[in-house]
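Heads up, this is only part of the complex; the chains shown haven't been moved.
Chain lettering (A and B) follows the sequence in which the chains are written, and residue indices restart at 1 in each chain.
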Amino acid sequence: MDLFTPSVQHWLDLAGIFVFAVSGALLAVRKNFDVVGMLLLASVTGLGGGLFRDLVIGAVPPAAFTDLGYLLTPLAATVLVFFLHPQVERINRAVMVFDAAGLGLFCVTGTVKAHAYGLGLTASVVMGLATAAGGGVLRDVLANEVPSLLRWDREVYAVPAVVGAAAVALLIRAGELNGVTSGAAAALAFVLRLLALRYNWRAPRAWHRRSRRTEESEGEA
Amino acid sequence: MDLFTPSVQHWLDLAGIFVFAVSGALLAVRKNFDVVGMLLLASVTGLGGGLFRDLVIGAVPPAAFTDLGYLLTPLAATVLVFFLHPQVERINRAVMVFDAAGLGLFCVTGTVKAHAYGLGLTASVVMGLATAAGGGVLRDVLANEVPSLLRWDREVYAVPAVVGAAAVALLIRAGELNGVTSGAAAALAFVLRLLALRYNWRAPRAWHRRSRRTEESEGEA
């Protein structure tokens, strides 16, 4: 199901992949990886979430491997960061805003596609989250970092994605999903993520943690 | 193939997912992750092994995304650990026993399901092991830990799972697989794991290691 005209949706997808890929390439530079590492992290960040979704819902070969534009967009992001790394770092705040836009877009399209492949609404919401956040998790795992999605000292990322995806699920149930309403759901996730960044919204940690114990058992887990 | 009545098997599955998910949520607390990290680690630990098996055998969408109970059980485990973390830690020994029960259950159901989807007996045993141990490996990878399955200073986990899965394969070959015999195979894996915990059974490391070399090349690998 195309929510917008096919070509508009395609360009939005490419834009989302591009900004995610930029974040992957930037992490590669910070970790002192070479250009191969930059391209791999860019690809995994931009395409990983959708790839995971497509494998789970049985949409093989995944869109990432059937559309040349998808495959080449991370290459463009890598070239940009390779030559203009300091400038891109300097607009890191703008990158975060674009990343939030990608988050909003992908949690919507991921939910819609999963539902179109026959998943239930709850499972589709999970797939919407996976589409939006999966690439970033894979990026961090490959870079041998604790995924920022899991860290308590990072602004919430999953919550806006789940809210946007759940809004889509409610719209599907109500039979009201169309270009306008799904755009509104994406905007909702986008704005929530921006607010989280602006006001440092963080998710809570378990009650009654004992910090001593936390440190002692660091190596035991 | 349902070994027990469908509803009994379903409840056993949910119980197994629950105890695995608890171990994931506990690791998240020890690593100081937030509630999003707890839920993600709980889900990955509880559902990851079966998800990997289903992708490999072509059972898409995987059971984890078609059965709402599967999807929501890790949420229940996360809520429990979130509010009652110290109490759950205190019964860590009991958690290990339940985890061993999950191990016994999943190595059996994983082997049976893989064989039902047309895999050979040896490949089905590998899938039984992957079902039982895969979630824990994914949990450790996401938490940026060396998987405890690989560590020599951990009691054997894979061996009981392989023994249980191999017992199922032999039963299938002999045409003797039914609710009673498969329950016995699960009990065998369960007891072996408990004995491993009780008597600190560990798997051997390679012969003639040179410890100096091990340390020197730590960073080179």
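Assume contacts are C-beta pairs under 8 Å (C-beta built on N, C-alpha and C of every residue); 3 or more make two chains touch, one makes a residue touch a chain.
Just so it is clear, the model here is predicted, and its values are computed rather than measured.
Participant: Please give the number of copies in the complete assembly; 2 of them are in place here.
Facilitator: 3
As a convention for this text, only the chains that are shown with their structure count from here on.
Participant: Between subunit A and subunit B, what is the gap in Å from one C-alpha centre to the other?
Facilitator: Distance between chain centres: 28 Å.
Participant: Using the touch definition up top, name the residues of subunit B that touch subunit A in the complex.
Facilitator: 27-38, 40-41, 51, 55, 60-62, 65-66, 68, 71-72, 81-83, 85-86, 89, 141-145
Participant: Sort out for me which residues of subunit A touch subunit B in the complex.
Facilitator: Listed in rising order, the residues of subunit A that touch subunit B are 55-58, 117-120, 122-123, 126-127, 137, 141, 144-147, 149-152, 156-159, 202-210, 213-214, 217-218, 220-221.
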